[in-house]
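Here we show just some of the chains, and they stay where they sit in the whole.
As written, the chain order gives the labels A, B, C and D, with residue 1 at the start of each chain.
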Amino acid sequence: MEQTVWKTLLQAVADGKLTVDEAAARWKLAPFEELGYAKIDHHRALRQGTAEVIYGEGKTPEQITGIVSAMMQAGQRSVLITRLSPEAAAQVGQVHGLDYRPMGRLGIVGPLPEPDGLGTVVVASAGTSDMNVAEEAAVTAEFLGNRVTRLYDVGVAGIHRLLAHAEELMAARVVVSVAGMEGALTSVIGGLVSCPVIGVPTSVGYGAAFGGVAALLSMLNSCASGVSVVNIDNGFGAGFLASRINHLGGNT
Amino acid sequence: MEQTVWKTLLQAVADGKLTVDEAAARWKLAPFEELGYAKIDHHRALRQGTAEVIYGEGKTPEQITGIVSAMMQAGQRSVLITRLSPEAAAQVGQVHGLDYRPMGRLGIVGPLPEPDGLGTVVVASAGTSDMNVAEEAAVTAEFLGNRVTRLYDVGVAGIHRLLAHAEELMAARVVVSVAGMEGALTSVIGGLVSCPVIGVPTSVGYGAAFGGVAALLSMLNSCASGVSVVNIDNGFGAGFLASRINHLGGNT
Amino acid sequence: MEQTVWKTLLQAVADGKLTVDEAAARWKLAPFEELGYAKIDHHRALRQGTAEVIYGEGKTPEQITGIVSAMMQAGQRSVLITRLSPEAAAQVGQVHGLDYRPMGRLGIVGPLPEPDGLGTVVVASAGTSDMNVAEEAAVTAEFLGNRVTRLYDVGVAGIHRLLAHAEELMAARVVVSVAGMEGALTSVIGGLVSCPVIGVPTSVGYGAAFGGVAALLSMLNSCASGVSVVNIDNGFGAGFLASRINHLGGNT
Amino acid sequence: MEQTVWKTLLQAVADGKLTVDEAAARWKLAPFEELGYAKIDHHRALRQGTAEVIYGEGKTPEQITGIVSAMMQAGQRSVLITRLSPEAAAQVGQVHGLDYRPMGRLGIVGPLPEPDGLGTVVVASAGTSDMNVAEEAAVTAEFLGNRVTRLYDVGVAGIHRLLAHAEELMAARVVVSVAGMEGALTSVIGGLVSCPVIGVPTSVGYGAAFGGVAALLSMLNSCASGVSVVNIDNGFGAGFLASRINHLGGNT
């Protein structure tokens, strides 16, 4: 993962150019770069061990392009843009080389890293229409340095489809389970595996699905242990957390 | 099932004691017996093909005893009392011979009938704490003339428990699926069988279970077809409906 | 109903070309055909006794056309597409012969089957604006081999309209009751008939109708026994379940 | 109705003891009698044409007794106490002559007036367990000078019970329709009569009845015109409003 500012500071200390106190002070001062519409927090990588990701929703293509430029100039090698519409992607792509994934609505500037996570992240989804959210989780995990196995369309109405992938599930270090409607997939997976399971309810469904509330409640009440939940449609959050878990080393 | 009033009327017609019109008129006149606190509808058996059942909740033991007496005098052979507390059961039992089932909180006056349903009703429940509602469904179905197979504690957190009973499930003519918390059992069963599945959400759970709402929404959004739902904790309603379906003959 | 794969397997067993174990194995292997956006489950017909139906919402005309083609090539005689917009129907219709029903937003590829259900399915709806959902239920039931009687605009505000059809209601083997707003129709019908009643709340209404929640709650709390409920606007689910019930033979 | 203060003032004017202005001033000054725990508004009768009623819930028997005493001394002939528990009634009854109605939990001090309303108030209720609220409405209406016809246990699951009373319903000047669970009674009555219908949802029911919310929503969405609704379990409010409507003379 990107920790260039952190390393630069450490190096400066090692080189005798900064005292430890000076380095700590610079960290604390948090030199936000004022773009007018957002304070880019270059130090977040230091504090939390990961690169900045741009939440594209509600930002104009111009704003996104500007933030990406500022990040790249600050030494960021790759940038992930979530919730990026095809139209915005087209505009951003004219300025920065952009790998755009319509399924998942993600844009990637710069190369994907080599996987350095310790195991495999499995992203399972219940139905065709959950795939957008599942891809947001999967690509986020890949962007953050994880090997990802996708198991899509394995909803519980045809339980044999899921069981046919029992081996892949059991080999996972962490599972992201994406499901709308009644969200039962997450409970069933939670009962099958012995690794952490992150449930992502989706807003797929109609009527009493209430925009993902049914799936959310279902997952929160899962009878299986080892399951936790993120916000409705929050594929990014699930992929991010999966990456954190998958990077937890044995020597902590 | 009890249809004695109906048969009495028919017999009177067959015997020439009533014309068809007179019989129809008596049916339409609906001779309610006024007890002061409830109109016992002896003719409901005629209109709907089943006997009256007493909903015990909120009725005093004296009221229940009175209603049972009136029913028995009207020719009813057996009476089912639901939501009957142990204390009330003790009092009712001093007047009428009562077969009381603490699990399910049901009281039966008179003999259970021989099963005359066409197939088997399977009642499946997810956890130990759902058994009260499951028993309400199962005994109701038995009271209404059905063979019942009970599959309890087959929640999806240990999916193999459920799959171990796949044969019994597939042999069912109708399945009642009882589950609290996230209610995923119903979707999984719905995907396994090809007969009607009646979901009964239970108020089991805490926090975001919201007294059965999570399970209710889960079942309403089931991705499996052939599933319908009754009110939270409504074991009686599920057993009653299962009986109706199980008595649907081939010659209708 | 379509059970060609099943019969092919059985025939192969009868002809000595497959052992029983081999046939079972092929059933278990579930040869999903990967189209990229959905796993078509040709075996669902085997497990659940019915053909695949395409849920059109959120699928592009291209995807729908592709799935239909794959199904037809796999031996499916007819395909039902639900939630199909007129625009998508126009596109699909250029590839496959399509019987499109604007009221109900359904598309049918291939012939409707001869009714083989044992009785009649009555679809009753409360108001003009509930007709879309009612048609989804009615055509689904017809597609699955049922005789259907439609009773539309029989809401309880003019109870005599409904009572004028008492005979048709009482002759039904199963009733689908479609109602928005306060959904009272379902309770009244539930009190009149002695067959299973499937309530379908619709999102018709405004203000405190809350997109169908008022009708949903009303039906779940029906004081009439024998009533169960499916999701808001889920005409397909009701028609499917009605068909299942209507195909339950006497010799099960 | 009680308008003694009003009349006293008018008389004083007629007798020349007060000028019109002085009388108006006294009305405006509103001489609240301070009891410490409530300001009894003796003039409300003047402004709104009715006597004060005590809402018993949350008041101690001592407080209730005190308020009654103050009211009687101020010239009030009769007092109605709602939500009065049997225990509190016993205590109040030791000080004031009390006509206590356990069904409805109402206490009446002083005589009931002769009916002076112009027509009949019909109070209809769906089930046995709704009778408490229905009685609160019925006795309130009687206390305020109305003839009341009670139609209890006429729920829509047995629609013929209700229709058997069509004549009484159609003869009403205003109908109070009390129902819990799905509250369908109110819509059906609303479709039958041509007078105002006041719906009172009750908290009767369980599960998805949500303490009366299902019935409340049902009534608010009634497809029948001429229906309005009061708060859940608010039998008093319905009886009060029915009385107002029933006292609207032709010469207004």
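In this text, a contact is a pair of C-beta atoms (placed from the backbone, for glycine too) under 8 Å apart; a residue touches a chain by one contact, two chains touch by 3 or more.
Just so you know, these numbers come straight off a predicted model, no measurement behind them.
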Handout entry: Subunit count for the whole complex, all chains sharing one sequence, 4 displayed
Key = 8
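What we mean here is this: only the chains that are shown with their structure count from here on.
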Exercise for the section: Please give the intersection of the contact partners of chain B with those of chain C. Expected result: A, D
Practice task
Report same or different for the chain A and chain C interface, where same means the shared residue numbers exceed half of all residue numbers found there.
Solution key: different
Handout entry: Chain pair with more C-beta contacts, B-D versus C-D
Key = C-D
Fill in the blank from the handout: Most remote chain w.r.t. Chain D, using mean C-alpha positions, is A
Fill in the blank from the handout: Separation of the C-alpha centres, chain B versus chain D, in whole Å, is 39
Problem - Junction residues of chain D, two or more chains touched - result: 158, 207-209
Exercise for the section: Sort the chain contact graph into one of these: line, ring, star, complete or other. Expected result: other
Fill in the blank from the handout: Chains touch in the following pairs A-B, A-C, B-C, B-D, C-D
Exercise for the section: Would you pull the chain D residues touching chain C in the complex into a rising list? Expected result: 126-127, 155-159, 163, 181-184, 187-188, 190-192, 205, 207-210, 213-215, 217-225
Problem - Of chain C, residues touching chain B in the complex - result: 47-50, 118-119, 173, 191-196, 198, 216, 220-221, 225-232, 236-238, 240-241, 244-245, 248-252
Handout entry: chain A-touching residues of chain C, taken from the complex the two chains share
Key = 28, 30, 32, 37-39, 41, 44, 47, 57-59, 201, 203, 211-213, 216, 231-234
